[in-house]
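Data block below; observations after.
Heads up, one of the protein chains got dropped from this complex, but the rest are sitting where they should.
Right after this comes chain A.
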Amino acid sequence: MTGPLDRLLAQERGAQRLLLARAALLAAVVAAASVLLLGLSGWFITAAAIAGLAGPAAALAFNYMLPSAGIRLLAILRTGARYGERLASHEAAFGALARIRPAIFRALAAQPAGTALAFGTGEATARLIGDVDAMEMQFVRQSAPWGVAAALIAGFGLVSLGSVAASIATACCMAVLLIIADRLARRSAPLGQAVQYAAGALRETFAGLADAAPELQCFGLEPWAAAQVDDRSRALAAAQRAQAEAAGWLDLLHATAVGIAAAGAAILSAGSGAPRAALAALAAAMTIDAGTPVLRAMIERGRMRAARDRLDDILKTHEGAETYLENASPRALPNTAGPSRSALHFVLPAGMCHVRRGDRVALTGPSGIGKTTLVEKMLSLRPSAPGEIWLDGDDIGLIPAEISRRSFAWAPQDAALLSGTVRDNLMLANPDADDATLWRALHDAVLDDRVRALDHGLDAWVGENGARLSGGERRRLAVARAYCSLAPWLVLDEPSEGLDRTTERLLAVRLAQRLDTTGQGLILVSHRPALVALCPRRFDLTQAGLDRRSAA
């Protein structure tokens, strides 16, 4: 059975078939030209030597024009073909990836709640990118077998000029090489897995210890902790070395095969005279040499397969999700037992909290108590328990996420900017916003002066995840982005962390004005008194949902 990834790849192979055919053809030309070039050169020299020894008459009778022109032609052909092959295979790979990447992105977006947040962490993303890159590599390498086939045909034909036995021996040599290489690749596949486990163990150990700095300090455990990490680090490096050494065996095998093929062809063709023996020996050597790309691909096979499996899983759940959505009714039926419509409700330890449209509420409590988690559940980025959060009378877990999310304009705690321009970031929230709207949002987020001072204003590049901005500026840009959306509730998670007091107060004043104008509700996660003061209602998550109506 073919997985969704295979279907996608097959489709792209179809779309890129002209380029792939060109790449395959050129790869075949490269390999055949290499075999012919060396074979012809060997024959030419040997025949020339014999003609030269036979005297000037024989030398003059020797047709040197054709072979020497052929040699030059083949040399140029080989170079040009290899250049063309690299271009064609890369172009095909880029073209295919331009469609495979969006498909995988769509599939990721449709994953069950919680997956998106997991991809915010480095390891999962790194692995996904690596997997997609592996697919690109696969496209680039698609032409390799054609090269080997062409080399085999050219080699078989050329070596048979020496003797048929020699050409059969060359083909056998190639077959044995590929069989043993396949065995080696199979044996070393677990080594790749061992590297992944070792890397995971290093990450886990390091993360556990790096966050325990005070305890390590107090108990004098730093050298111990360093040794712990060092153990994992050495295990990882050793696993990687074992993998490299396995690849080394392939080098040994390959070079030995080249020697045996050349020697075998020379000795088996000895009966046909020196020129043909020379031709056979060099052609046989080059035939085996042309196997290099396929051997490299074999070593990578385990990694490729793992990458395909993982991508397949992502694409599979996507397909599943689509059929589920088609079968389920787009909205759950109003739950008569549930809370009233046209408001947001969520369950806290002490009971149900009721937030009407236009209400301003603050969620407070010590860090780690689950404020951000609650917000992420509202946005369906995490699964919520049945009956935990209700939106307009429906359990949020039963509303399709893309519909429930329209109710919220979120500024996350970690800002999460796109690498792009200021405009790219703001328009994410509202693709139809005009410049005036964007500037108003920036003004209300106390960031307009800063953006005006940037070289290209709204079109200034903010760097990877806003790296060109300070921490506070990143947060404010995320707030401005949320302002660009006209969703019924603004959800601001620690919007003023890292701001100085004056800016924070300005942010609070403008936020209040904005809310008065738009009539939006506010769900605020913050400890800062200046901001919390905007919210007449406060829910302390530790004190089990005490709803204090008065300002403190």
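Criterion: contacts are C-beta pairs under 8 Å (C-beta built on N, C-alpha and C of every residue); 3 or more make two chains touch, one makes a residue touch a chain; residues count from 1.
Please note the rule applied: contacts and distances are computed from a predicted model.
A chain of this complex does not appear here, and its UniProt-recorded name among "Aldehyde dehydrogenase family protein", "ATP-binding cassette subfamily C protein CydD", "ABC transporter permease" or "Ion-translocating oxidoreductase complex subunit C" is "ATP-binding cassette subfamily C protein CydD". The residue from A:L9, A:L36, A:A169 or A:A277 that touches the chain not shown here is A:A277. The chain omitted from view is touched by exactly one of A:D6, A:D182 or A:E222, namely A:E222.
Per the touch definition above, the residue from A:P4, A:G42 or A:G192 contacting the chain not shown is A:G42.
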